[in-house]
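Note that one protein chain is taken out, while the other chains of the complex remain in position.
Going in written order, the chains are labelled A, B and C, and every chain counts its residues from 1.
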Amino acid sequence: MTQNVSVDDETARQFLEGMLRIDIFEEETKERFGEGEIPGFVHLSGGHEGSHIGMGAAMGDDDWLAVGGARLIGQYIAKGVPLPDIMAELYGRVGGSNKGHGGQMHVSDIGRKLYGHAATIGSGQNPAVGLALAEEIQETDNVAVTTIGDGGTSRGSFHTALVFAAYWDLPVVFVIENNEWAISTPAESLSPDHLSDYGIPHKMATESIDGSDVEAVYHTVSEAIERARNGGGPTVIESRVARLVPHFEGDKETYRDTDEYERLKEEKDPIENYRERLLERDIVTETGIEDMIANIETEVKEAVEFARESPEPEPEAAYDHVYRTPLYGQGENQ
Amino acid sequence: MTQNVSVDDETARQFLEGMLRIDIFEEETKERFGEGEIPGFVHLSGGHEGSHIGMGAAMGDDDWLAVGGARLIGQYIAKGVPLPDIMAELYGRVGGSNKGHGGQMHVSDIGRKLYGHAATIGSGQNPAVGLALAEEIQETDNVAVTTIGDGGTSRGSFHTALVFAAYWDLPVVFVIENNEWAISTPAESLSPDHLSDYGIPHKMATESIDGSDVEAVYHTVSEAIERARNGGGPTVIESRVARLVPHFEGDKETYRDTDEYERLKEEKDPIENYRERLLERDIVTETGIEDMIANIETEVKEAVEFARESPEPEPEAAYDHVYRTPLYGQGENQ
Amino acid sequence: MTREITYVQAVAEAIDEELARDDDVILFGEDVEEFGGNFGETEGLYQKHGRDRVRNTPLSEIGIAGMALGAAVGGIRPVAELQFADFAATAGDEVFNQIPKQPYVSGGKLKAPLTIFAPSGAGIGAGAQHSQSVHSWLGNVPGWVVVTATTPYDAKGLFKSAIRDDNPVFFLPHKMLSETKGEVPEEEYTLALGEAAVEEEGDDVTVVATQLMFHRAREATADLDIDVEIINPRTFAPLDTETIAESVRKTGRLVVVDETVERYGTQGHIANEIVENDFFSLDAPPKTIGVKNVPIPLSPPLEQEVLPSADRIAAGIESLF
Partner (left out) sequence: MTREITYVQAVAEAIDEELARDDDVILFGEDVEEFGGNFGETEGLYQKHGRDRVRNTPLSEIGIAGMALGAAVGGIRPVAELQFADFAATAGDEVFNQIPKQPYVSGGKLKAPLTIFAPSGAGIGAGAQHSQSVHSWLGNVPGWVVVTATTPYDAKGLFKSAIRDDNPVFFLPHKMLSETKGEVPEEEYTLALGEAAVEEEGDDVTVVATQLMFHRAREATADLDIDVEIINPRTFAPLDTETIAESVRKTGRLVVVDETVERYGTQGHIANEIVENDFFSLDAPPKTIGVKNVPIPLSPPLEQEVLPSADRIAAGIESLF
């Protein structure tokens, strides 16, 4: 079964490269975490790379991404946050995107219109509605894309965001990354045929796609963004992917069926599949891919070096950024 | 346009009587509130009487009602809470259902399986799921019915309750009393064609009915309860009614269109319509109705007398019921 | 030049003026349009500023607070109402975990210049979930600027500053004060956030009180033969402990009365700040007064029992002498 390549060759190569960048960055992250260099939790994106890169490519630089779910690093990369900023943040260093105040779950880059996660699953959707409202009020045609996992759709906050987005027909694209698991709880037990069906009562456009196919994601998110940009209102997209990694590093995944897991790794690895697709069509060559990988490995190595060399924050920095001071009028003579 | 009467004559008369009881009780409540005898807020049910009585009649004594929305008094009456208990609670007296701790928004009567409102709109649905779970675990065939207004359906808590009810296929009947208004905000601005459509993605049974027709409500809720009792899972019902009263006493309703309001009072008064329907079919006579009214007026008068004579709580009673004491193990020698 | 207005008028004027002054300011919440808010606090604003600037929302506090957060990050200055302060908890994740923390976890790179306001306090028979004073919850969550209003002057001047401030501000008018009247300047003014006000000077005892409790404290002291200094903290987070401490250094005595629940409420913390840092300025242990550890009951005799009364405040003051 050969699949067409529906984008131009350059774009296709960028897709592959983007996915590889996530993969290589994350493999390194896993190593560094294993060596005790990275504090806190680490959640990786294996299996989601196509969804992340397809979505990121569909977005304009001025469109907001309000990240959600637990597969975050891939999304940061897809939105264009420089690898050193991300890695240094994972390390909790001053050179990190958030100066070490945030860590892996919180990378945010307002300049690049990445709205960071508040680390409570399902916390990005209402802010995304607000971001879209802000753009509308400022009379831009920028949109807000927001991601959430299958698990997160059970939270009421998600549904309320749908209500609000529909109420004012705001330019929001809701992307549900359904990887079949919320930690150990299978999405299969949820009632909807497709989680994008949650958009139906709101009369939103809904789509359910194979999210392991980077091009499918790219096209579907592009259309949704286009619609939102042109005043066509919100869309709910279910991007069906496989979680090819533990929930977080350290999760033993005793709850997963080994055969099924192996099958998914075979069949639903977005990078492997796309690689073959491009090779088959001579859009890339093996050496071309090796070069890509080598370049990315260098990038990633530099990111690690940057992170390692970036200083630990001074303890007193813990007291910074609680408030912007002085408060309004404070210290003035009234 | 004559409508059939689809229940036996005795039931029909009880429906009319039940609705009149709500109406007369509430008219008296309004008066008493106007005279300053009732503290706090008062929200009346005008226009919802058919929905309340039809629902109440469909329920067994051992089925839970977790009340919601702001039209509560009619529901208390429909669930069989004695009028003196309700009135004394409105007065904040010791003889009230809640000893004056709760008031109009909180009447609860656990013996009669009325789970009281927590006064935050949309707070009853997840507890209703829990009540249904408790019944299931206790291996009864009792169900939980829960009400919410059109406004309340925008809260995420409602949607989460749908997720949970569907997840275990619990015997819960969600009744949405869509009276077109959440205080001053029209339900019309919400996207769904019918608010019961919110059940669709969950593959629940859904119904949208004319809630001002007591019989329609009775039949629809009966069916839903029957289904739930027999393991058929949850149902979402939209009961379309008109709010023929202010949001609360004191609301000037400047936001309503006068002509439309008059039209609704003409067309959607569940009591007036049903009265005529029964008269036309000779199921009741004018004198029969007069007798009913006279009897109810006596009941209501007695309820007011009971409330007035019931003592104000002693101030120290404010410190009761915070905890059941002693706490476990407390005061024991370990 | 001053003129007399009511407290809710002051609230409405603050929003009105800020809407007029700054295009980035918008107002939204449940029933803020024609209805004008449960206490009249948004009356007339919709008619004047239109539906783009003044928006009814669907009924969801999570939606309101979450949208405010996003809009603020996106460059707008949202002013969002929750109909009752108790609903801070109804949007709990947004109010406790998201809004106050997102600027911090971003390392200061993200700005959330939003204002949420919500009528707080007891006294109108609204029951346990519509009567709470929540500045103890909010003040315990670093990142919020928590502001209360005691007079129309406060309400207007502090709310305007709240809207202009670049931090997330939670502004808490008190519903029992809605119809009270007071003087405000004819001309535009704002009041500093983060600064307590010495409302009455006195030499014998410092009473810290805000909102309704301020008025009850004043009532309590009217008949006492004691020279009371009354301090209105205005902002509960950050807290201007220095102004309180300075006063106690003069008076030697401290009463803290506030409508939050006493256990882990504001009172003990404020008193302790003085005890711990200015112990030797005290001639007597401080006295704290708040809602005893119970929810607010509906029935008026019960509600009045739990709400600190002028008598209880007077007795508290006298107990220090």
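To be clear about the criterion, a contact is a pair of C-beta atoms (placed from the backbone, for glycine too) under 8 Å apart; a residue touches a chain by one contact, two chains touch by 3 or more.
Computed from a prediction, not measured in an experiment: that's the story for all the values here.
With respect to the full assembly, the chain omitted from this view is in touch with A, B, C. Contact with the undisplayed chain is limited, among B:7, B:73 or B:161, to B:161. Annotation: of A:93, A:202 or A:268, A:93 touches the absent chain (contact as defined above). Only one of C:52, C:187 or C:276 touches the chain withheld from this view, namely C:276. The chain that is not drawn here is touched, among residues A:121, A:204, A:241 or A:271, by A:121. Only one residue from A:127, A:156 or A:234 touches the chain missing from this view: A:156. Although one chain is not drawn, its touching partners on chain C can still be listed: residues 86-93, 95-98, 100-101, 104-105, 127-129, 136-137, 139-143, 236-239, 260-273, 275-276, 279, 284-288, 293-295, 297-298. Interface with the hidden chain, as seen from chain B, comprises residues 64, 66, 96-102, 106, 108-110, 115-116, 118-120, 123, 125-135, 137-138, 144, 156-157, 160-161, 163-164, 167-168, 320-324, 326-332, 334.
In the full complex, chain A touches the omitted chain through residues 39-41, 92-93, 98, 100-103, 105-106, 118-122, 151-152, 154-156, 182-185, 189-190, 251, 254-255, 312-319, 322.
What we mean here is this: only the chains that are shown with their structure count from here on.
With every chain reduced to the mean of its CA atoms, the largest distance from chain B is reached by A.
Comparing chain C-alpha centroids with the centroid of the full set of protein C-alpha atoms picks out C as the closest.
Chain A and chain B have Cα centroids lying 45 Å from one another. Chain B and chain C have centres, each the mean of its CA atoms, that are 35 Å apart. Computed centre separation for the pair chain A/chain C is 39 angstrom, with centres defined by C-alpha atoms.
Of all residues in chain C, those that touch two or more other chains are 57-58, 60, 62-63.
Touching two or more other chains at once are residues 154-156, 189-190 of chain B.
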